[in-house]
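Remarks on the structure that follows.
The complex appears here minus one protein chain, its other protein chains still in place.
Should a chain be cited, it is by its letter among A and B, assigned in written order, with residues numbered from 1 in that chain.
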Amino acid sequence: MKRTLLAATTALAMVVAGATGVNAKELRWGFQTDTDSLDPHAHAVTFTIGFLGNVYEGLVRRDADLKIEPALAESWTVSDDATVWRFNLRKGVKFHNGNDFNADDVVFSFKRIADPDAQMKTNVASVKEVRKIDDHTVEIITSAPNPILTSRLNSVFIMDKEWSEETGSTKVTVMDQDKISPAGQTSMGTGAFVITDRTAQVKTTLVPNKNWWDKTQHNLTKVTMTPVKQDSTRVAALLSGELDMAYPVPTQDINRVNSNSGTSVLVGPELRTIFIFMDQASKNLFGTDTKNPFLDVRVRKALYQAINIEAIKKKIMRNLATPSAIMISPKLFDRASDFARYPYDPAASKNLLADAGYPDGLSARFDCPNDRYVNDEQICQAVTSMAAKVGIKLNLSAKPKAQYFKQVLNPKNRDYHVGLIGWTPGSFDSHNVVTNLIASYSDEKKTGRYNLSNNRDDRIDELNPMIQSEGSKAKRDAMIAEVYKRVHDNVYYIPLHQQALAWGKRDNVTLQQRGDNVFRFRYVTIN
Amino acid sequence: MWSIRDCALINPLGADMAEQTAESLPLTESPTRTQSTFYRIWDSDVCYSFRSSKVTIVAAVVTAVIFFLAIFAPWVAPHRPFDVATIDLMDAELPPSWEQEGDSRFLIGTDNLGRDLLSTILYGTRISLIVGFLSVIFGLVVGVTLGLMSGYMGGYVDAFIMRVAEIQLSIPGILVALLLAGTLRGVISAEAYNEAIIYVLVLTIGTSIWPQFARTVRGSTLVERNKEYVLAARVIGLSRFSIMLRHVLPNVMGPVLVIATINLAIAILTEATLSFLGVGVPPTQPSLGTLINEGQNYLFSGLWWITIFPGAVLAILVLAVNLLGDWLRDALNPKLR
Partner (left out) sequence: MIAFLVRRLLQAIAVMAVVALCAFFMFQFVGDPVNQMVAEDATDEDREYLREQLGLNDPIPVQFGKFALNAAQGNFGVSYQHKRAVSTLILERMPATLELAVTAAILAALLGVPMGVYTGLRRDGFASKVIMTLSLIGISLPTFLIGILLIYLFAVILGWLPSFGRGEVVQVGAWESNFLSASGLKSIILPAITLALFQMTFIMRLIRSEMLEVLRTDFIKFARARGLSNRAVNYGHALKNTLVPVITIIGLQLGSLIAFAIITETVFQWPGMGQLFLQAVQVVDIPIMSAYLILIAFFFVIINLIVDMLYYVVDPRLRVDQPTGGGHG
């Protein structure tokens, strides 16, 4: 990795004047991994996109409470049938190299991100065409009515067309050594921060963009991002003062960080919901001649009621979890309070099992990732132990996510009985949950790709497209609530909890913690 | 040249040398029972050097105690940590019983899932020892066989075996284990994997050991095979196989025993290291290594007992076995007397 961004050097000198001095406020930040590259369109990786959101911007962005707000577009209007969106672009915005931002950049970026090799293309899957009206107006036409289009546009980052052409970055990298896009190593956005220096996997340095269009809230002069993979090492670096901010902090280390002078942990609810799925389509348990017991709702409910969610919350999550009755965070669904979990009741579980014809219990395999969610493997071990007490013998098989997802995410060969997974709706909306996790699997309709319980509920399949195109919030929420009620009544899934975020920081750092675990430097102040 | 026969402890496999010396301890109490044999053992040079080294005696006793407790864990342990139905999550993270919040049911506390730490360690030691022993036996059988063949037959057999050893050495053991475990996860069912992981570990650790045996045995064999007694054996018409087996083998057993003992310690440690890399026995049936790896996450949080106790047991076990290996090396080397 070249340590300087040659193409941008001159422009940077202009933008980044006076970054050092007596009042230097440097934020040293450590995270679990590094950004995959600097290409804003190539990777569908939450952290990469979240990090690059400090450098690049979309037409819209999310504020600290995750509400959509204008960014590179000042305002927009949508046609009555929700297929034509007109965006009025912000005037006077400049890229880090001094180039003007205009409609050509938008058209170019939408084309670049739609490239089949760009993994972020799913964000514009519903976009049919992007039309330049004039230099500061574009129209986006969708192939079907899409009232929540803007909920995806915050991740469609706008690149400078001229710069991309000059550097040969008009396409994302394909798997050929000679066709590597320079945009992976350098960046040219409009965002609040400019990357000045980067050694992949070691350190990335950013400075504020002095010409940023928005009002500056932070007081930083420099940010360095260092990946520190090992949990204990990351915590050690925070405790020893080598980092000002580090996350995630493992739940068991929160007390240690808080009791250390000068550091503390900021906790808050995350949007991800963790849940258990049970194969409800196969006649026999996969790979066996045993009748699939989870076809019977009583067995599913027995497993549900065997789980002492409060014990998991207290002992494994150290209270950093919110037990959940539905498949989405209450922050993202206003009627969440209509739902309550089935109570923890081992005696009821045993009765249900006996009713279902399993008075002596049953056994099944339980698959689990061990490096994906907060304390995932321990949760699975605890569930295994709790289920064993009512007579459900789960054989736990925990494995790294690369192997786990390969095994369970194959709708054509469902090699699992019971398993654990988590989900954050990318659009922060229930329709994403319904269509991906709850609607029945159909390759043709592109629904239920993640319906790991493999349940088939005709009423839900009927509601799913209606939720997508319904414009009235009340009606829409009612339909969503109906879906969640069916999931709850039939125990298609066993929701466990929303895990919490734990960001460790030095006490002199103030920041905004976003529920999607994305860190925006523009809210940071250091005293 | 290796006068191991003096000790009358010849064991064609030799791998259990450490254990056998440990067992020979009670002999001190009743040396008269079957006098002739025991006196021969008692008087031999090897046993003399054992008796005269206090460190070795302590190491042997410690090893024996740990082996005993591990082998009889199901009868000795107060709880059954591998039976998930008996674990209560609400018991998690209790400190040792002598601390204020301790619970008398759990002598040295519980781990993060509520398992009795003492019982878990006993069961875990058992698994670590099984993996260690099987790995060494596997490496020894393969290595000695190939080493003998290589050294005695020479020629292309020798070249081929030594190249295979080189290929094996070309990928370090931990990498082989990572890939092999990943592969097995992919090709066999999940239930079978949990069963098979111990054998995967044995296979990979054993595989990383055998070239040491092969090289040593080959070297000694090269020297031995031109000795007069071998030539004589050939003259009287003994087959190549029986010459190798009966005449060369006993003579190279000394260094093999030493390698075996030291590699037992290394194998136990390697198993622990692999669990750090995510290739270990499942945490529902943890080995010492798995326990330490899980426990290291709690080092900063004040729950010291979750790592320190399993760590200490592992360290003491490895140290004791290594000390025995040390003694063995010096005792079996006649040139050093």
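Following the convention adopted for this analysis, contacts are C-beta pairs under 8 Å (C-beta built on N, C-alpha and C of every residue); 3 or more make two chains touch, one makes a residue touch a chain.
Note that the coordinates shown come from a computational prediction; the quantities given were computed from them, not determined experimentally.
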| item | value |
| --- | --- |
| Neighbouring shown chains of the undisplayed chain, as defined at the top | A, B |
| Touch criterion as defined above, residue of A:P227, A:P248, A:G391 or A:G419 at the omitted chain | A:P227 |
| Per the touch definition above, residue among A:A237, A:C368, A:I438 or A:V491 touching the missing chain | A:A237 |
| Option touching the unshown chain, where A:Q119, A:T221 or A:S329 are the choices | A:Q119 |
| Hidden partner interface residues of subunit A, rising order | 1, 3, 30, 33, 36-37, 39, 42-44, 116-117, 119-123, 125, 172-177, 180-181, 184-185, 199-203, 226-230, 232-234, 236-237, 239-242, 371, 400-403, 405-406, 409, 426, 432, 436, 443, 446, 449-450 |
| For subunit B, the residues touching the chain missing from this view | 55, 152-156, 158-159, 162-163, 166-167, 169-172, 174-175, 178-180, 182-187, 222, 234, 239-240, 243, 265, 269, 272-273, 276-277, 289, 292-293, 296, 299-300, 307, 311, 314-316, 318-319, 322-323, 326, 329-330, 333, 335-336 |
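Following the convention adopted for this analysis, only the chains that are shown with their structure count from here on.
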| item | value |
| --- | --- |
| Inter-centroid spacing, subunit B versus subunit A (mean Cα positions, whole Å) | 46 |
| Complex interface listing, subunit B residues touching subunit A | 83-85, 87-90, 92-93, 112-114, 182, 185-186, 189-191, 193-194, 278, 282-284, 296-303 |
| Subunit A - residues contacting subunit B, complex | 231-232, 235-236, 239, 250, 252-253, 255-256, 287, 308, 311-312, 315-316, 365, 367, 370-371, 377-378, 381-382, 384-386, 388-389, 395-400, 403, 406-407, 415 |
